[in-house]
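First comes the structure, then the notes that go with it.
Apart from one protein chain that is not included, each protein chain of the complex appears where it belongs.
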Amino acid sequence: MSLDAKTVTRIARLARIGLQPGEVETLGQDMGSIIDWVEQLKEVDVMGVDPMIGTGLAKPRLREDRVTDGDCRDKVLANAPEREGPFFTVPKVVE
Amino acid sequence: MSYRITGSTGEWEIVVGLEVHAQVVSEAKLFSGASAEYGGEPNTHVSLVDAGFPGMLPVLNQECVAQAVRTGLGLEAEINLFSRFDRKNYFYADLPTGYQISQFAHPIIGKGKVLVDLADGSTREIGVTRLHLEQDAGKSIHDQDPTRSFIDLNRAGVALMEIVSEPDIRSPEEAGAYLRKLRQILRYIGTCDGNMEEGSMRADVNVSVRKPGETDYRTRCEIKNVNSIRFVMMAIEVEAQRQIEVWEAGGTVDQETRLFDHVRSETRSLRSKEDAHDYRYFPDPDLLPLVIEQSWVDELKTALPELPEAKRARLEAEYGVSRYESSVLCVEQATADFYETVARGADARLAANWMLGDFFAALNRTGRSIEDSPVSAEGLRELLGLISNSTINGKIAKEVLEDMVETGDSASAIVERKGLRQVTDTGAIESAIRDILAANTDKVDEYKSGKDKLFGFFVGQTMKAMKGKGNPALVNETLKKLLSE
Partner (left out) sequence: MSGIHDFTLASARDALKARKISAVELTNAHIDAIERLDGQLNSFITRTPDRAREGAKAADAALAKGEGGNLCGIPLGIKDLFCTNGVRTTAASKILGNFVPPYESTVTANLLKDGAVFLGKLNLDEFAMGSANLTSAFGPVENPWKRKDSDAKLVPGGSSGGSAAAVAAGLVLGATGTDTGGSIRQPAAFTGIAGIKPTYGRCSRFGTIAFASSLDQAGPMARNLEDCAILLESMAGFDPRDSTSVDTPVPNYEASLKRGVKGLRVGIPREYYTKTGLSHDVALLWEKGMRWLQEAGATIFDVSLPHTEYALPSYYIAALAEASSNLARYDGVRFGERVSAPSLDGLYEASRAAGFGEEVKRRILIGTHVLSSGYYDAYYLRAQKVRTLIQQDFLKAFENVDVLLTPTAPSGAFAQDEKPTDPVQMYLNDVFTVPASMAGVPALSVPAGLDARGVPLGLQLIGKFFDEETLIAAGHAIEQAAAFHHRPTLHAGVSA
């Protein structure tokens, strides 16, 4: 079943992807068919099953509290599409 | 006595819960090796991990975990040996990855409590719901350019503890007391410096109101990021007032996020409802669940410093100070330490008296803190010793303290230099008194005819004549004797 335009628009807004009016419908159809297809998971009995988090292979590891990084502003800013002095810039955010 | 606001329909009770964001004291950030230090040139305390570069991965800082556990122990809270980091997804200019790593479903610390002291001498227990670790965001600077905001990521990724209280707070005063107590505990343990101006402690304030006797909560509003205790108290008052007006006008309060404007003393809605957030929390697949050992928790517990409540109880028992005195002495660990150094080998009650009185006044006057006090604990102890062994009297001691603050000389040196030893020679006292009585025969007559109050006048005159150095007890005794002759 196709996802309705309102849902597609809401999701696109959450994901900050601007959509053309024409895209909403095709995306709704595509997403709908994929969602329908994954619905088959409802058949699986998952009572008492723990969800997988990671693959359970690595051991929890903690870093020592030392300054080992940073102080690399040139690297941080080198790819910025727009900047002002030492800052990234964005259109004014009104709070 | 309960705090009540009176509206047009009668009395209202307020219900407040606080979410405190406390910056963890650590060298490096929660998930990167960049410095967590406050300040720094823009975008210098930033690693490519903090800036969310492609392929960069978080690795958890052990000390930040330890700090959270220590704080949990300080709040007498449940320590969860299993906790987990989730991603909270939302877009914002100072959130480089598009998600904040935070412990949503499984916080490291569970239920705990904070005991707060109120002005009327009573205490209340405020429940702590949870404490979790999360990343701070960067900073957007809005006032540098008319059309653009500037982004500095120095704060991005610094470790925060979010400490959530139960909705147990019932007055602005309790909110203030809770924050002060929480800050005190954090400072004692050394997990947060509690500096609200630098933003290392800030509070989200959840406020609702209800009629006394109602058991359900009404809709609450969250006032975001209030950065001083005074403002928290003000914000609660004006927000409660606003909500009462809404209810009393027959309206309903909308659950929303608001902002406190202290200049206009009002709260304002921050976001429109249609843009409601949907954070899409899910376990961060770049990190493993955090599993800690009970033995490690025990080690941290053993190494914990004495906490404010325990210290107070001990000072009261050991030095006989009052509950009020102990509470003031224990606000800062350094003050309590200072006090104990003075009190050991001096009259402990006298020491408390002097610290709370003249000594704090001297600190205030000179704008110094206890850490760089112009008078050392040992110096103050010596001064009090001179009072106790009757070398000087209390009044002269005040003068000596002032001199100590000014010159840095020791109390005994000042006493010698200025010849301030008190006079205990009864002959000298008697002769001084006889001179006073002789010069004031009219007053002596009045006194003898029943005007008892004049006794103070004679004491004053005697002390004045003796340049304040008379032993007060001897002066009293001798005066009584001579006046009854």
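A and B are the chain letters, set down in written order, and residue numbers restart from 1 in every chain.
Please note the rule applied: a contact is a pair of C-beta atoms (placed from the backbone, for glycine too) under 8 Å apart; a residue touches a chain by one contact, two chains touch by 3 or more.
Everything numeric here is computed off the predicted structure, so don't read it as measured data.
A.B. asks: Using the document's definition of touch, tell me which of B:Lys29, B:Arg87 or B:Lys311 contacts the absent chain.
C.D. replies: For the chain that is not drawn, the touching residue is B:Arg87.
A.B. asks: Counting contacts across the full complex, list the positions on chain A that touch the omitted chain.
C.D. replies: Interface residues of chain A facing the absent chain: 3, 7-8, 11-12, 14-19, 27, 30-31, 33-35, 37-38, 40-44, 46, 49-59, 61, 63, 72, 75-76, 78-82, 88, 90-91, 93.
A.B. asks: Kindly note down the residues of chain B that lie in touch with the hidden chain.
C.D. replies: Touching the chain left out of view, chain B contributes residues 48, 51-60, 87, 89, 91, 93, 96-99, 149, 151, 278, 280-282, 285-288.
Note that only the chains that are shown with their structure count from here on.
A.B. asks: Give the list of chain B residues in touch with chain A in this complex.
C.D. replies: It is residues 26-28, 32-35, 41-51, 59-65, 84, 91, 93, 140-142, 144-153, 259, 270, 278, 280, 283, 285, 288-291 of chain B that touch chain A.
A.B. asks: Name, in rising order, each residue of chain A that touches chain B in their complex.
C.D. replies: 14, 16, 53-54, 58-73, 75-77, 84-95
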